[in-house]
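All protein chains but one are shown at their positions in the complex.
What follows is subunit A.
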Amino acid sequence: MTDPVNDPVDDELRDRLRAADPARDLPVEEPARVEALLQDVMATELTSENRATGTRGRGTLTWLVAAAALVVIAGIGVFALVGHGDDPAAPPTAADAQTVTDLAVPSASAADGRCMVPDAEVLRGLPVAFDGTVTAVTDQMVTLDVTHWYAGTETDLARVVAPAEELSQLLVSVDFRAGQRYLVAAQGGKVAVCGLSGPYSPQLAVLYDEAFPG
């Protein structure tokens, strides 16, 4: 292969480009910060270090929370449909005008199970996955405005419906908060837990993009 570096005209062009290098004055990162960053990265992966075994135990609470979320979504959808339409003059509500995906929370008995380590392959098998922002949290329902569907039938909203107690436990695990963005996956109408659903983070987004390319 010819080495273009040896051409003086190319050298001149390269020098000119290098003089315009935006990173030319970027100071070298302090070694302590690099070390901290790398430790953080390796710590993030600790949940997946058991990948060789494929599963790991999860706390009961995690499962309860997830189960609650799914139930909540299902219940609310029905309520919304029944609750409107009495007054034809009333302006349509968001629930009337928008399509909705209702999800429930995994059953508490799932707590006896074991979690798959969250990774793209596990996610890929789930029929519902979306990126959305929580618009409301009540004691029985979490409503999300969906901005992107990775998988599943596209609707405007998604809701997690569950009895108050179960939902509150789900909230401890997935920590749905109004105004915040989440990546949520579901299977069998229930929110997937064990790290598969959670607050939006670049790391989780990479996992979703890997699982649902395009």
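By definition in this document, a contact is a pair of C-beta atoms (placed from the backbone, for glycine too) under 8 Å apart; a residue touches a chain by one contact, two chains touch by 3 or more; residues count from 1.
The definition used in the following text is that contacts and distances are computed from a predicted model.
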| item | value |
| --- | --- |
| From "Cation/acetate symporter", "Sigma-70 family RNA polymerase sigma factor", "L-lactate dehydrogenase complex protein LldF" or "Protocatechuate 4,5-dioxygenase, beta chain", the hidden chain's UniProt protein name | "Sigma-70 family RNA polymerase sigma factor" |
| Residues of subunit A in contact with the chain not shown | 1-4, 9-10, 13-14, 16-24, 26, 28-29, 34, 37-38, 40-42, 44-45, 48-49, 52, 131, 147-148, 181, 202-203, 205-206, 209 |
